[in-house]
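Taking it in order: structure first as structure tokens, then the write-up.
Missing here is one protein chain; the remaining ones are kept as they sit in the complex.
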Amino acid sequence: MSKFKLDPSYRKPIVYAVLVHLGFIGLLTFSWPFTSERPAAMPRHVNAVMVTEDMLKEMMAQQEPRPDPAELQRQRDEERRRQEQARKEEQARKEEQARKEEQRRQEQERLRIAEQKKREEQKRREEEKKKEQARKLAEQKKLEEQKRQEEQRKREEQRKQEERRKQEEQRKLEEARKKEQERKAREERERKLAEEARLAEERLAQEAAEAERRLREAYEQEQAARRNQQLEASEQARYVGLIQSAIERRWIEPPNVAPGTQATLRIRLLPTGELVSVELVRSSGNAAFDRSALSAASAVNRYPVPQGSLFERFRVFELHFNPKG
Amino acid sequence: MKLIDLRKVFALSFALAFVAGCSTAPTDTTGVENGGYDAETSVGAETSGLSAEELERRRLEQEQRAREGEDAALREVRVFYFDFDSNIVKPEAHLPLQAHAAYLQANPNVRVVLNGYGDERGTKEYNLALGERRAKAVERFLVVSGASASQIEVVSYGEEFPADPGHNEEAWAKNRRVELVYQ
Partner (left out) sequence: MIDCKGFRMVHIKPIWLLMVFLGVLATMPARAELVIEITQGSREAIPVAIVPFANRTGNALPEDIAKIVSDDLQRTGQFNPLDQRRMLSLPSSSTEVFFRDWRMLGQRYLLIGSIDPAGPGRYQVRAELYDVNTSERILGEVVAGSEKSLRDLAHLISDLVYEALTGVKGVFSTKIAYVTLHRGANGASRYQLEVADADGRNANVILTSDQPIMSPSWSPDARQLAYVSFEGKRPAIYIQEIASGRRTKLTNFRGLNSAPTWSPDGRSLAMALSKDGNAEIYIMDIQTKKLERITNHWAIDTEPAWSPDGRTLVFTSDRGGGPQIYKVDLAGSRKETRLTFEGNYNSRPRFSPDGKKLYFVHQRAGAFRMASMDLQSGELSILSDTSLDESPSVAPNGSMLIYGTSKGGQGVLAVIAVETGAKFLLPSRQGEVREPAWSPFLK
């Protein structure tokens, strides 16, 4: 066996493999925490109603106090007063209205003047902008001109450099060609190695995957087998109970049996539950006791047995007669 | 069980005083003696439990009756009854038994057999022993009343020879008895 050198190109596949193993084991033991909570964001909804001065007055007017029915005289005085007041109010209102009119007219005038001002302002600004733009343009042109001249100068220099370089290059090219050949050869080898490493890596990954699959399969099989076992065990227990009661119903115990007397029979069945044979495998030492057990086991016409693969456990089994008390 | 009968001696000497000129008068004893039983057992009490004075008084009465010949009538009573599981001689048996005892004493060649019986309930051999115990209680009474033990034999038949073959309390009461048979 030659020494196993850990080539650096192996590191990646090994790490990869280990990580895959760990990752899978992790997958198997832990489950994703699938909890994503989306808090619902509700936009605030506000209802606003405009209330004018008139509406406000109306609301206040609706809240006038009711007249008192007991005092008619007061009412009449009230009425006179009210009328007086009404007249006054009317007058006031009229005056108010006139005032308001005046106010509105003044407002409108003010607005008009404001508008005008605004328009003039706008015009002035636009003109300014145009001036600015023209100035910028002129500047730009100047800069571009400068650049062109610069570039020209540069190109000239470059051409000269180029010439020099080309000569160098020619010389280097010869050298490079040689080197190139060498390099190519090396690269070829390295490529091959890399290729192989890649293949190895692939194979490793494949095997890792394969192993993972097999492990997973084994695990799932085991789970399934365990579940099956449990099901089988409970089914089995049920049939054991059925057989027990079938035998116990038919077993006539002989009298005066010494405590601790026990006998064992071996029962062979067909899948139909019918008896193939009953044999005494362990005598109790008491012939009548043995006989009573054989009689009981033989008296069962058809043993209750499960179907399918579970029947195999019942194909051959033992009955242990062990009376208590 | 032998009875040490001091009182009998005393009574005899007392009676001797009356011997002159009198025909055979039955001597009587005063006092009562227990048999071999301890007083503590409820089963044991087989005597009448009467006091010395009482017996003496009766003896004198007896004398009178003897002269009047009632003895013979009394001696006709040959069967004495007992309560269940008991061997106590009942009061109604005393006078007849005393008459018998007097007669026996007067006629030393005469022998009697006391046959003891019990009712059918319980087991045979135990009833045999119960019958004997009853008969022995009567024997003791006779001996205490003057008869000699050598004149008396006790035989128990237990459940055998029931006086009444019925299977009720009435029949059983009739079967719990001692019979006195002159030989």
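The letters A and B name the chains in turn, as written, and every chain counts its residues from 1.
One rule holds in what follows: contacts are C-beta pairs under 8 Å (C-beta built on N, C-alpha and C of every residue); 3 or more make two chains touch, one makes a residue touch a chain.
A quick note: this is a predicted structure, and the numbers were derived from the prediction, not measured.
Among A:A218, A:L231 or A:L270, the one in contact with the hidden chain is A:A218. Annotation for chain B: contacts to the undisplayed chain at residues 1, 36-38, 41-44, 85, 120-126, 128-130, 132-133, 136, 154-158, 160-161, 165, 167. Chain A meets the missing chain through residues 1-2, 4-5, 7, 10, 200, 203-204, 207, 210-211, 214-215, 218, 222, 225, 236, 240, 243-244, 247-257, 264, 278, 286-289, 291-296, 298-299, 313-314, 316-325.
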